[in-house]
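The complex is shown incomplete by one protein chain, all other protein chains being positioned as in the whole.
Here the chain labels run A, B and C in written order, and each chain numbers its own residues starting at 1.
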Amino acid sequence: MFSNASNFVHGVDKAFLIIGGFSLFFLVSFTGIMIYFVVKYNRKRNPKATQIKDNTLLEVTWTTLPILLVLYMFYVGWQGFFPMRQVPKDAMQVTAIGQMWKWKFEYPGNKESDTLVLPINRPVKVNLVSKDVIHGFFVPAFRIKEDCVPGKNNFSWFIPGQLGDFDLLCSAYCGVNHSYMSAVVRIVPQDKYDEWIAALQVKGNDTNIGHSVLDKNGCLACHSIDGSKLVGPSLKSLYGSTVEVKTNGTTHKISADDEYIKNSIYDPDKDVVTGYPQGVMKSYKGTITDKDVQLITGYLKTLK
Amino acid sequence: MANNVSHITDYKVLARVVLILMSLTLLTIFVTSFHLGAFSVTVALLIAGVKAFFILTYFMHLKYESLLLRLLVTMIFVLYAVIILITFIDYAYR
Amino acid sequence: MSEKEIHIEVHRDDEASKLGMWLFIFTELLLFGGLFLVYTVFRAEYPQNFHEGSLELSVTIGAINTIALLFSSMTVAMALSAIQKNNRKLAMRLIAVTLLMALIFLFNKYIEWSMKFEHGLYPGSPLMPHLGRGDLMFFSLYFFMTGLHALHIIVGMVLLTMCFFKIKNGTLNYQKYIHLENGALYWHLVDLIWIFLFPLLYLIT
Partner (left out) sequence: MSGNKKNEYVSYLEHQGKYKGIFSWIFTLDHKRIGLIYMYAIIVLFSIGALMGLLMRIELIAPGETIMKPQTYNGMFTVHGIIMIFMVVIPGLSVVFGNFFLPILIGAKDVAFPKLNRFSWWVYITGCGLAIASQFMQNGPPDTGWTFYAPYSTTTGSNVIMATFAAFVLGFSSILTGLNFIVTIHQMRAPGMKFFNMPLFSWAIYATAWTQLLATPIVGITLLMLIAERLFGIGFFNPSLGGDPVLFQHLFWIYSHPAVYIMILPALGVITEIIPTFCQKKIYGYKAIALSSLAIAGVGFLVWGHHMFTSGMSDQARWFFSFLTFLVAVPSAIKVFNWLATMYKGSIDLKPPFLYALSFIFLFTIGGTTGLLLGSVATDVQVHDTAFVVAHFHYIIFGGMGFAFFAAIHYWLPKMYGRMYNMKRATIAWGINFVGFNLLYFPQFILGIEGMPRRYFDYLPQFQPLEVVSTIGGFILIGGLIFMISNLVQGARKGEIAPANPWHGTTLEWQIPSPPPLENFDEAPIINPNPYDYK
């Protein structure tokens, strides 16, 4: 009856059925009682109400029983949740990095991927980090969710039990493209996994270094390289062009040279491109080194 | 209204209370100058609590107010303490 | 204006006003309560930085301020007793002393803050981000808490000044002193909060 997509499905769905079952029972019986009373004691049929006295025993009963009931519900819920915090020692470790509107998964050996590929039936602990704001690591099919909170090290763990692709969604609101921040969890047999991880690029060994700097820092979530307008202006044929910007409230034209690109990355609120809001892009000072800026600039020059 | 006989606190009582408060202040400074770590936090806050008690009872006339008001004031402090405690169920076990 | 309207405006219930003032004091306590909660959390997180941070503050100035506030609390309580005994002159003098103490307090605060400013320590200063996270938090809290407290001092001063003039023109007298009673309650509240601020910021190292 329960799917076995992960080891938690059973506990969580059981809690759903039990608590939901009781809820449904109350809903149906209350509605039934209400309709029955409305019909039976309708003013036409029952023009005179019968006054009844309070009954302490009854009051005590319907206070105690719900207490016992909710304690039971609490127990069921906790039972379903408790295992989610008990990570087995032999679990393999992956780090999920949330960054405005892109997921990255870091594997041991400094390898990085956009898809979370995992071997079936092996416990995995996912360390959750965020580089900017709060994101939510949510795989509905696995019944797991935990937030990536900047400055905190949260985790989640599970044992995948079914082959196939599953949706990974960002559940915590994180800005404009929150709803596009999704990824795929791909569960594969162990041998396929070994093959895949062996073929995975070590970070930074990308052929086009400038592009990978942009990709790694999440720039491409806001800036396209094909001319289409996302959150920020497209980076296509930006270099060398003339841009209209607003500085301290006054509009003027500026030529997009090395200096301008650097300023745009380190101090984006100084020269704000007209038509775009201030404060959307944050400063990358301290995150992106001077060398990386040069790599970016070099790459931008090729985007004609 | 004006006809309810409200209590007039004696000047002497007020002066005595302020002397107690000032000596407690000096005591706190004295105790905490010894860098006793966690102990000095406890002591300082305890003394502050005693001082608060004096202010509430005498300066703010709680001693002469209705039981209801005294209960309410106590309730506020209890509520606040509980909120801090509960928050620390999170922070203490992180 | 009809007679009924007059009736509403004249309607006076001192018990109600006092209860109202107490309820307002509750909200003020919880307002600062939120701040104390934040303080506690960060103190637990960065004990060492808070230790070092509080060493930067002058205990002497803090102590003088504490004494000044305690003293002013007494004088305002005495002012209330005085007006209840229909001694207007004394009440006015005592309120004046209270206000003087408040000014001393604010003056000290000013000295203290400007010392910090000279060292480049103020919210939004270029220096602040270069401090360690814990130090930054200590000084942020220091400015925020004492700033909010100073604001309350100023409000309290306004209230007491109003009482002063009301005594002077006789609208506040031995039969009708609820404004002074409430003003004094507010003033004690300001004192009460300082009693906790002082050890937490200056003493516990």
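By definition in this document, a residue touches a chain if its C-beta (ideal position, glycine included) is under 8 Å from a C-beta of that chain, and two chains touch if they have at least 3 such contacts.
What you are looking at is a predicted structure, and each value in this text was computed from that prediction instead of being measured.
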Since one chain is left out of the picture, which of the remaining chains does it touch in the full complex? A, B, C
From the list A:G77, A:P123 or A:G161, pick the residue that touches the absent chain. A:G77
Contacts from subunit A to the absent chain lie at residues 11-12, 15-16, 19-20, 22-23, 26-27, 30-31, 33-34, 37-38, 41-43, 46-52, 54, 58-59, 62-63, 66-67, 70-71, 73-74, 76-81, 84-85, 132-134, 136, 138, 140-141, 143-147, 149-152, 154, 167, 169-180, 231, 277-280, 282
Considering the entire assembly, which residues of subunit B contact the chain that has been omitted? 68, 76, 79, 82-83, 86-87, 89-94
Touching the hidden chain in the full complex, which residues of subunit C are there? Just list them. 1-2, 4-5, 7-9, 13, 15-17, 19-20, 23-24, 26-28, 30-35, 37-38, 41-42, 45-46, 123-124, 128-129, 132-134, 136-137, 140, 143-144, 148
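By definition in this document, only the chains that are shown with their structure count from here on.
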Distance between chain centroids, defined by C-alpha means - subunit B, subunit C (Å): 15
Nearest whole angstrom, what separates the Cα centre of subunit A from the Cα centre of subunit B? 46
Footprint of subunit B on subunit C - complex, ascending: 12-15, 19, 22, 26, 29-30, 33, 36-37, 40-41, 44-45, 59, 63, 66-67, 70-71, 73-74, 77-78, 80-81, 84-85, 175-176, 184-185, 188, 191-192, 195-196, 198-200, 203-205
If we count contacts the way the header does, which residues on subunit B are in touch with subunit C in the complex? 1-2, 4, 6, 8-11, 14-15, 17-18, 21-22, 25-26, 28-29, 32, 35, 40-41, 44-45, 47-48, 51-52, 55-56, 58-60, 69, 72-73, 76, 80, 83-84, 87-88, 91-92
